[in-house]
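Note that this complex is displayed minus one protein chain, with the remaining chains in position.
Up next is subunit A:
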Amino acid sequence: MLGKLFKYDMAALTRVLAPLHLAALGVALLAAVCGLAGNGLGQAAHQASGSAGKLFGMFAGFAFMAFGVCLFLLLVLTLATFFVAVHRFYANLFTDEGYLTLTLPVTAHQIVISKVLAAALWLLVDFLVVGACVAMVLFAMDVFSEILSRSDQVGLPSLPTPSEWLSFAHSFLQIIAWLIAAYAALAAGSAAARHKVAASIGAFLLIAVAVGVVMALLNVFAFSALSALAPAYPIGSLDPYGPASNMIGNVVMVALAACSYVACVVRLKRHVNLA
């Protein structure tokens, strides 16, 4: 049953996110073209004189403005995956669609896991698409060609290092943990008699504040403990405090994800009351 739920959750997200991500690639391509055009027109404006120079300069300005707008649209599009996934969770469970989902012969665990897996897969796709979009934009800014020219001296571009992979894994863990926290906030907010969406936003903010306080306290404790245990390191130095802080962050994110998951399952099992 989990596989079937995942199939339909993926289909629902793909219907919205596939066109958005294709649009993001198109916007990035447009940004690259605008950037290249701006560069070319700018150089032409320098070399031309009189009214021709001013005309080239004006078009160069338009091109760079379009480049900036494209970058802004790219940023908006990349945030869409998170919010579409959260909206899917809400609509499928806490609106009229919930009458269908919550009467399927599946467990609450399967429902939540399916939605988390579908969202996680699309977040990975999003990462790849954003990477491709950034590469296109860097190409337009001539940064890419500079990197390529320097690579002749320092060797071919290499695969990410283990620390870069760890950094990616850390970021991905954070996104997933906050996604499940958003699910839990929606589940909690749906218990409100009125203004359920506002209640959900309030619940999410409370979760964020609680996580922030816990992280700060744990980091202060770790900092103090490490200072006492390793006095040789200057107080202002981040090392070995950096790895300790990263570990604390990962542990807190895992705890956040686990607690949010449990909250979602409990709510779905016992307390959903669709209007």
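The definition used in the following text is that a residue touches a chain if its C-beta (ideal position, glycine included) is under 8 Å from a C-beta of that chain, and two chains touch if they have at least 3 such contacts; residues count from 1.
Going forward, contacts and distances are computed from a predicted model.
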For the chain that is missing from this picture, which UniProt protein name fits: "Stage V sporulation protein AC", "ABC transporter ATP-binding protein", "Transport permease protein" or "Sulfurtransferase-like selenium metabolism protein YedF"? "ABC transporter ATP-binding protein"
Which one, A:29, A:80 or A:106, makes contact with the chain that was left out? A:106
State which residues belonging to subunit A touch the missing partner chain. 1, 4, 7-8, 12, 15, 91, 96-100, 102-107, 193, 270-274
